[in-house]
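After the structure tokens below, expect a handful of questions from me.
Here the complex is missing a single protein chain, while all its other protein chains stay put.
Chain naming follows the written order as A and B, and within any one chain the residues start at number 1.
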Amino acid sequence: MSETQRETMEFDVVIVGGGPSGLAAAIKLRQLAPDASVCLIEKGSEIGAHILSGAVIEPRALQELLPHWREEGAPLDTPVTEEQALYLTRDGGLEVPFLERVMPHMSNHGNYIVSLGDLCRWLAGRAEELGVEIYPGFAGAEVLVDDSGRVTGVATGDMGIGRDGEPTGNYAPGMELRAKYTLFAEGCRGSLTKQVTAMYNLRKGVDPQTYGLGIKELWEIPKEMHRPGLVQHSFGWPLDDRTYGGAWMYHFGENLVSYGFVVGLDYPNTWLSPFDEMQRVKLHPSFRPYFENGRRVAYGARALSEGGIQSIPRLTFPGGALIGDTAGFLNVPKIKGTHTAMKSGMLAAEAVAEALATNRVEPGSYTRRIRDSWLWQELRAVRNIRPAFARFGMKKGALYAGIDAMLLRGRAPWTLHTRHGDNETLEPASISPKISYPKPDGKITFDRLSSVFLSATNHEEDQPVHLKVRNTSLWKTVNWDVFRSPESRYCPAGVYEVADEATDPRLQINAQNCVHCKTCDIKDPAQNIDWTTPEGAGGPNYPGGM
Amino acid sequence: MTVLVFLDHDDGVIRQASRSAIAAAAKLGDVDVLVTGADAAKAAAAIPGVKKVLQVTDTSGNSELAEPMAALLADLAGGYTHILAASSATSKNVLPRAAALLDVQPIPDIIAVNDADTFVRPIYAGSALATVKSADAKKVITVRASAFDPVPAEGGNAVIEEVALPAGPGGSTFISTELSQSERPELESARVVVSGGRGMQNEENFKLLDPLADRLGAAIGASRAAVDAGFVPNEYQVGQTGKIVAPELYIALGISGAIQHLAGMKDSRVIVAINKDPEAPIFQVADYGIVGDLFTVLPQLEAELDKAG
């Protein structure tokens, strides 16, 4: 596959990823520089296909970007009307009183429960009206860099490469999308972001990023049980004090319920299975009644960045910038990242528009714009909360969070740091307590494969495995001998299985199931698994409502 | 009301599927049938419940063509409220064309007759069942044979009337028919499918399915797990991302029954599962299950089939 075969197209700006940050950046750019040519590529088969979030969103950034969003029919239809934080024990639940005072950052007044996929589809429509060229079904596979070290765009992946790595009869080479500026909006743990970060050493001097894995189900429940506008979050059971996480349940739309579970990927117990935690919490008396007689209609999972501002890398480099969750703008205690992702995209667009006008190599004003914005104020105020949970455990962490919020109001003179990558926190199987999970009942709880089925995931069969295990003998000595294959438990899609466990254990990779959550790339103890982009349009096809 | 059923036959033997179509037609009124060739006409006349057999005398290749057959059906339609046939490559070639000539929207693949105008048919590859009501004065229908028990082949004594094939619009010439000679039927059209899963353990063991498939005239399929493990090539795959099959008999060996797999075979008429895990989901859809090691059960099954002759 020599590069001479590739066709080339030139744009002013290329955006990699059609989530909230990429789309907001695209819209803002055309608003500021109507003559700039803007191309956005998305690896999902359509905009929204790979978008997964709760989601309760704060409309602040949307309001700034498209002030007439209401009249233009943005799909923000269910305002939050009621909210509860539940502390779960095995059999009961305790509602946290005076929520607004204890956890002011969690307050959802003025926010909306949405399908983020639907919001992205709507944003894509606005972007196209403004003249943005959007190409779903094409994954950015390679960063293009010129001799001076400037990023000059991306190349899409080749299509029609067989499992053996050789071109098939249907081979179509990738295309070079060259641009003056390239914005990486790949979401948490972007694969090209990983390349760019290494190339420009963007993480120098910042904390390691720390992540969470969110696993979500969309349910349709009986009308009499549906309380549109109700937002619930739980903590406590079934996670131990060393594991960050909890469930969410949002009632919205036409009898729809978004339910899901987030586990901090700094968890230590190798036997933990985020998927099974998510399943069993549905059986808790606080949640179970809502699921009775309902039907599960969709499933998916996605990692999210939880490091906060301490973990945000350098944002710009010659020829481009990182925006949205691939940079790590999620507000963890608020459990929201859409408004911050959009805002970062908008600020990057301002910086790029300025750089376009002045011919600057690096859209450097983006970093200053971020620091001068409400986005930075907001993230700075909550910066110590997630690290406190990591350092003090869940109970004391919660106490710290309350003190930080009520007494210090986010203005603590200190900053807590994340010291370890999530791949370093796992403890050996021999000392980790085993966890026994209930068997799926097929009505409220399910197994992985029937779940993946509801994500409508597909990959062209005849292509190289996109999950690359760099060293298979390392898998045996580390993943198997020490940790007993944690990937077979943390992967929410059943991609990793141990074959011939009793005789000659080896790792079986069912790459076709992959829902592109990126957890393996993050959590693998030896950092031996590399998540690369499969052929474009592969992966989940999350439906409307997700 | 009198209904006309267009029959398929193999060398003069009326296909069982066509007898299922007669069963569906009998719910709507008296049944006349249309068939090509003298032997088939005689066989059709013996089917109980058939009033009259219309025999197409032209047995040249022209009766294989949609153009004259559709014209004939449209000509005959005057005397009938409904025209039916079993869903088959032949009927799907001919009936819609006839419907167009009659200005009627056809109703394919029905699985239930609610009344003279209302029928149930699968859509989205069987993921949903639609109940549809026709506003057309005449109905042109194909019937999913597995949904109706066939009427018997013998016991009736209908009159036979000859009809001539009209010279349809020219331009179409029959060249040849070539029936597949391969000993293995194709997966998607096989009457019996024998499928193996991860439980087959390796490529070598998968060959153990050959004698059973030979014995039953079955196609061989596989679960995605077996394909992913490299036991067999991808074209064997039955399931959501592989082939969708609906044979008369589906035998699953060492297949756990992941939902992707079930999506590809759950419309089979009879499902047999052999698996050592009594909790395997495949048993939830199987009509007959044996909990046991497939490498023990498989030879026993072959022996029993041989014994029974």
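Convention: a residue touches a chain if its C-beta (ideal position, glycine included) is under 8 Å from a C-beta of that chain, and two chains touch if they have at least 3 such contacts.
We adopt the following convention: contacts and distances are computed from a predicted model.
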{"item": "\"Acetaldehyde dehydrogenase\", \"3-oxoacyl-[acyl-carrier-protein] reductase\", \"Glutamyl-tRNA(Gln) amidotransferase subunit A\" or \"Electron transfer flavoprotein subunit beta\" - which is the UniProt name of the missing chain", "value": "\"Electron transfer flavoprotein subunit beta\""}
{"item": "Hidden partner chain, touching residue among B:A100, B:A153 or B:L208", "value": "B:A100"}
{"item": "Sole residue of A:V80, A:M159 or A:V281 that reaches the chain not shown, by the stated touch rule", "value": "A:M159"}
{"item": "Chain B residues touching the omitted chain (full complex)", "value": "8, 64-67, 70, 88-90, 92-101, 103-109, 118, 121-136, 169-180, 185, 189, 192, 216, 240, 248-249, 263, 266, 269-272, 278, 283-291, 297, 300-301, 303-305, 308"}
{"item": "Positions on chain A contacted by the hidden chain, ascending", "value": "7, 9, 45-46, 48-49, 115, 117-118, 121, 133, 135, 138, 156, 159-160, 169-170, 172-175, 220, 254-255, 297, 453-454, 456-458, 541, 543-545"}
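Definition applied: only the chains that are shown with their structure count from here on.
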{"item": "Separation of chain A from chain B, taking each centre as the mean of its C-alpha atoms, in whole Å", "value": "47"}
{"item": "Residues on chain A engaged by chain B in the complex (per definition of touch)", "value": "439, 449-450, 452-453, 458, 461-462, 499, 508, 510, 512"}
{"item": "Of chain B, residues touching chain A in the complex", "value": "224-225, 227-229, 234, 240-241, 258-260, 263, 279"}
